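I have placed the structure first, in the form of structure tokens, so that the comments after it can refer back to it.
Only a single protein chain was left out; the remaining protein chains are all shown in position.
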Amino acid sequence: MINEGDNVLIWNPKKGDTVLLTVKKGATVGTHFGQIYHDEILAHDWGEGVITPKGDIFYITKPTLADYTRRIKRQTQIVFPKEAGFIIQHLNFFPGARIVECGTGSGSLLTAFAHFIGDTGQIYTYDRREEFSKIAQKNATKWGVNNRITFHVQDIENGFIERNVDAVFLDVPNPYDYIGHAYDALAPGCRLGILVPTTNQISQTLLAMEKYNFIDVMVVELMLRYLKTDPYRIRPQDIMIGHTGYLIFGAKTVPLKDGITPQEVIQDGE
Amino acid sequence: MINEGDNVLIWNPKKGDTVLLTVKKGATVGTHFGQIYHDEILAHDWGEGVITPKGDIFYITKPTLADYTRRIKRQTQIVFPKEAGFIIQHLNFFPGARIVECGTGSGSLLTAFAHFIGDTGQIYTYDRREEFSKIAQKNATKWGVNNRITFHVQDIENGFIERNVDAVFLDVPNPYDYIGHAYDALAPGCRLGILVPTTNQISQTLLAMEKYNFIDVMVVELMLRYLKTDPYRIRPQDIMIGHTGYLIFGAKTVPLKDGITPQEVIQDGE
Amino acid sequence: MINEGDNVLIWNPKKGDTVLLTVKKGATVGTHFGQIYHDEILAHDWGEGVITPKGDIFYITKPTLADYTRRIKRQTQIVFPKEAGFIIQHLNFFPGARIVECGTGSGSLLTAFAHFIGDTGQIYTYDRREEFSKIAQKNATKWGVNNRITFHVQDIENGFIERNVDAVFLDVPNPYDYIGHAYDALAPGCRLGILVPTTNQISQTLLAMEKYNFIDVMVVELMLRYLKTDPYRIRPQDIMIGHTGYLIFGAKTVPLKDGITPQEVIQDGE
Partner (left out) sequence: MINEGDNVLIWNPKKGDTVLLTVKKGATVGTHFGQIYHDEILAHDWGEGVITPKGDIFYITKPTLADYTRRIKRQTQIVFPKEAGFIIQHLNFFPGARIVECGTGSGSLLTAFAHFIGDTGQIYTYDRREEFSKIAQKNATKWGVNNRITFHVQDIENGFIERNVDAVFLDVPNPYDYIGHAYDALAPGCRLGILVPTTNQISQTLLAMEKYNFIDVMVVELMLRYLKTDPYRIRPQDIMIGHTGYLIFGAKTVPLKDGITPQEVIQDGE
């Protein structure tokens, strides 16, 4: 049964268009395929088709996390589901995890993170711009994960408040300036993840991570191709997203006992 | 503190090699960088470096889900973290979800799925080959998610047992033969996901999904490039994985009331 | 010195826009960056900047083949410089070569082919649509390679006229129907090249090539990424062409003497 407040994704067979909406008694919404009355949606069930007064049709499906986060209007750096899914597996994300993230932005990545840490986990997100924090709270609330997020409206120049967190993720223009802060917040042996759009930023970030002895460092790029869905003419779509960003990962280590440096050990061992 | 039974990922700075092991008192393991004594690991903490008797060094980090699932030895179709992360966002995965999956294989994808549905969720996995079911159980147990999985050792020719599940995922050579069974198991409005390696299989699968009125169908391919990590020589690695598979997604609909077909509605509306 | 009739590529520093034109005394052309008087171009030399009456500036460069063929307006299947360059190296193209091509289309690929076979080579191009043949002749003439091309305005249903050519290239919707005709036109041991946009066409084409005993068959796809040119922010452009087509190549063989089949030999040899 569909209830008031449910998020639904409606799909129109003629154009393949979709619209995501939160159902509200008496409301209407204009779409490419005509006016939609929310009461009609409430009178139907999941998976059903609704015939509009104009004789058009649309189907009611459950929106997935990807449907939702892709539709969040962004004024900031874009992180797509392909990156989000890669991040949560390469950092220590799990139901119950405690994660630090900066910046909050429009809350697209944040919502994806909060989705997978469950009600016992917590995301601590930072952004100095209050307007973004508000947008992100609204977006997270609509997806029902607001209770899993602590919103800090503050600069991270002086570091993060949390300690011993399971993972830190940075999506800021100058991550190389905050590697030390990420180090302080992280539990030893845990992972830092970073998104940067340019290769110049990769260079600077790698140098900063080296300084703080992050290990098992990797840099990756994900490319996504949509294919056309005509079974008799299988082929990639003509246009694709050429670039979103590069992902960098590394694990925090602590200094060796007795003040030895790894370099000394390695040279002795050779 | 590191306890017996913990999974640890050890990393050697000289070669960048990593080894994943489950700590056990008194055990030893041979690696590219010498013999490792588990008791040494137990005498250290997360993030610390251990100096071996031979004067070598290794660091102890927490393995991520990606570290773990990538290392599962496979006798079957490969699904990588890039695909796994995309799937869990494009199907209705969340802590508490009920998911049907086939085939079980070595349990790599299964473990990733179980990781993100939490202790209140359940994966129902099918494979007719008992030896795979056993391997997968072992792999899931080692990652601590075995309690979230129901293992069915049976063919799916006669369909799935479960009904009204939040998502179905098929990774079998002939998914087009089981679209009807997936339809029966799925809750209306929810999503079916499929992995196939060839474009011929895409064609056949799309035809079968059309027959069962799946909507909002998409087909994608993900490409992953690793970059080298020398900050002064940023560039992609020389060799990359050229292909793992294509992902297909669609949402289940139910027939229109009064026995009208969507085609009739669309034609009337034009 | 720039002469009347020369093709020039003009480039505007403000927008990075380029315009390709054939210089003609007294002519003018409107561009995004203002009116351009051809006489101004004739009064300057290659590489020079021209200051317009409005106080704008543009530079005069020699157009490359890629500049030219990319700008040919197409009503047909697109073949890009990345494919053209791959084709001419994987078929037997060289100054002096005799090549059969179908279809002519707007002459983009044709012009590229004719460019590299020199004045002693000849391209025999087929298209049943006279309007395309005329457009292609105009385009080839403008680039100065018209003398190297024989235009056949005819269907290839009954085959090609030429025999013993150095290479055949097919860019038609149903190449699998003409593999026999390509075989007849080709010199033994020489190569057939084919462009198709869909994987379904690859399957059909491979089956037809197998029937005619083409060997050393390969199928490839080329992807091109443009990068941004800000030295401080190196990164791929946001949007890229996702797909143009697949290229298929194979070499013509002749039947074994004494009516033996290759299969018989292979089995005996095992």
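The first chain written gets the first letter, and so on, giving A, B and C; residue counts start at 1 in each chain.
As a working rule, contacts are C-beta pairs under 8 Å (C-beta built on N, C-alpha and C of every residue); 3 or more make two chains touch, one makes a residue touch a chain.
All values derive from a computational prediction rather than experimental measurement.
Asks: Touching the hidden chain in the complete assembly: which of C:Thr104, C:Gln122, C:Asn139 or C:Thr199 does that?
Replies: Checking the options C:Thr104, C:Gln122, C:Asn139 or C:Thr199, the one contacting the hidden chain is C:Thr199.
Asks: Could you pull out which residues of subunit C are in touch with the chain that's been left out?
Replies: Looking at subunit C, the ones touching the missing chain are residues 9, 11, 13-14, 16, 18, 45-49, 51-52, 54-57, 59-62, 64-66, 69, 81-82, 84-96, 112, 115-119, 187-191, 199, 202-204, 206-207, 210, 215-232, 234, 236, 246, 251-254, 256-257, 260, 262, 265-266, 268-269.
Asks: Given the full complex, what residues of subunit A touch the hidden partner chain?
Replies: Touching the missing chain: residues 199-200, 203.
Asks: So that we can see where the missing chain sits, which residues of subunit B does it touch?
Replies: On the side of subunit B, residues 197-200, 225-226, 232-243 touch the unshown chain.
In this section, only the chains that are shown with their structure count from here on.
Asks: Just send me the rotation angle from a CA overlay of subunit A on subunit B, rounded to the nearest 5 degrees.
Replies: 180
Asks: Do subunit A and subunit C face each other with the same patch, meaning over half of the contact numbers show up on both, or with different patches?
Replies: Mostly same residues: over half of the interface numbers shared.
Asks: Any idea how many Å lie between the Cα centroids of subunit A and subunit C?
Replies: Roughly 43 Å separates the two chain centres.
Asks: Rounded to a whole Å, what is the gap between the Cα centroids of subunit A and subunit B?
Replies: Computed from C-alpha means, the inter-chain centre distance equals 19 Å.
Asks: Would you mind listing the residues of subunit B that make contact with two or more other chains?
Replies: In subunit B, the residues touching two or more other chains are 199, 202-203.
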